[in-house]
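Notes follow once the structure below has been shown.
Selected chains only, in their assembly positions.
Note that the chains take the letters A and B in the order they are written out, and that residue 1 is the start of every chain.
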Amino acid sequence: MRRAVVVVLALGAVLAAAPSAHAAVRDYWVAAVDVDWNMVPNGRDAIEDMMYDASQTVFPTVVYRRYTKSWKKPLRNSPDQDLIPGPLIHARVGDKLRIHFKNLDTAFNRPHSMHFHGVEYKPSSDGAYLPGFSGRDAEVKPGQTWTYKLTAGKDSAGAWPYHDHGPAMDESIDGGMFGMLSILGRHEQAPDREFEVVFAPMGKNFMTIDGRAFVGNTPVFRAKVGELVQWDVMAMGSDFHTFHVHGHRWVTSEGPRDTQTIGPAETYRIRWREDAPGTWLYHCHVEDHMMHGMIGIYRVTK
Amino acid sequence: MRRAVVVVLALGAVLAAAPSAHAAVRDYWVAAVDVDWNMVPNGRDAIEDMMYDASQTVFPTVVYRRYTKSWKKPLRNSPDQDLIPGPLIHARVGDKLRIHFKNLDTAFNRPHSMHFHGVEYKPSSDGAYLPGFSGRDAEVKPGQTWTYKLTAGKDSAGAWPYHDHGPAMDESIDGGMFGMLSILGRHEQAPDREFEVVFAPMGKNFMTIDGRAFVGNTPVFRAKVGELVQWDVMAMGSDFHTFHVHGHRWVTSEGPRDTQTIGPAETYRIRWREDAPGTWLYHCHVEDHMMHGMIGIYRVTK
């Protein structure tokens, strides 16, 4: 069952990435849903050899979940992630996006919204709560819906954040209510592999990647030699991070790098042609953050 | 009265920005003056719907203030700002600047100085206190004056900080004793609108933009569709920030961005041709900072 969903989504990703002669209108169906989220499903920090009890690692929260049309059936948010981060939204420069959002928060009964970076939109699709100015887009109440109308403009290529910007923004972001847009240039080559890495503090003591802490809980990303891999890296919350991958470098306008500072709501799209087989670590290089969970495994096979 | 001053300064800004065939010598008259500064003049955090009493938001401090020649009459520091940040100092590459500084601090009776980034100068205009090495430029005592002699060199185009670097640097910066230089290339187009955004913590609980906290207290910046707008963004103190403007992007050598990390004394000059009418938010995207005041309104009309 879960495997079937993955296949459907993988096909979806291929279609989303295929260059097309004409700009498309892309519909995404997203809901805010309740979940009891476990930051450390295997109960273990393998590197420090420490055990955690579920009472320390599970908390009730609200997250974005992808659905089929008209919110009929839930879907995984991306091949590698189930619920955190939210649905990976694909587009190409020139496309229009309609993000249909429904608030199904019954746990906290809070109004929610979606605020998107990197794309063009009118104020009525901004989703940011500002008393006296903002409208229904910024306060979608439980049971209600809103459609955000976005355009991937000529300066929209890249990876970008989206997140709740309603009256409860603070609690929502702390609880994982964020995701990413991944926008390709009109005729840009799509990557063979796309990995989402979201650095965010969670709970009182955990520093998470995609809502999970410690090797074995954070995503295991996989690629083969020769593939074009793309890392969509983002931070949310109040902390700054440095993204590092072992055994790899990427080229920037300032020269090659293998470590990059990322502050809250900043995003970096990092690419390379894979040529280094092995089992590698990717992690935040802030020492405290790495020790509190921001580290994962990247496996490259021949 | 205040209106008259604004008109004079607006004219001054236009003159400062006009390209000229020959390099100019520009004189600025600046004093360190006492003020009881209110971080939250309207006493309110409109987004969180919280009230603040003046006893929580007013503190005595010393700031830089612009004056007419020979410190005869005080002026506003810029069209948008009265006292924090200090006078916006304009020049073009090739110009010489003479900054005439007078210490009128009678509140704390401390020595003060001005230390400038981005420009060329001799050590006697450095303004940085170093026992055994530095001179009078680094310790201008109350009642005394010093003239800092600067050159806008070929690699001086951009926005740059200045700040107190005397023996009381720490307390001075915490109290708002900082400002910006805005230097255009020799023949570079001047912007139609220029907005100064300085992120700095103040008091124990406030995170300020230009010394003010919360929407309605921070500057309301205004522009029209078609105008070339320029944001001079800076951080001072000990915190890192991420500058974000809703509904807009700007192009960098690494591709388009709408969020930028800024550390203490870093500056970014960000430009775009305005094309998005609406009432937008600009803010630091560090969640804690936004919640403690680092957010403001940007209004674009047709």
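Keep in mind that, in the parts below, a residue touches a chain if its C-beta (ideal position, glycine included) is under 8 Å from a C-beta of that chain, and two chains touch if they have at least 3 such contacts.
Source: prediction; values computed, not measured.
The complex is built from one repeated protein sequence; 2 chains are visible, and the structure file as a whole lists 3 copies.
Keep this in mind: only the chains that are shown with their structure count from here on.
Chain A and chain B have centres, each the mean of its CA atoms, that are 35 Å apart.
Per the touch definition, chain A reaches chain B in the complex via residues 115, 117-118, 120-123, 126, 128-133, 153, 155-158, 160-161, 167, 169-170, 173-174, 236-238, 240, 252-253, 261-267, 269.
Of all residues in chain B, only 46-47, 49, 215, 240-242, 244, 246-247, 249-251, 253-261, 276, 278-281, 285-289, 291, 297 touch chain A in the complex they form.
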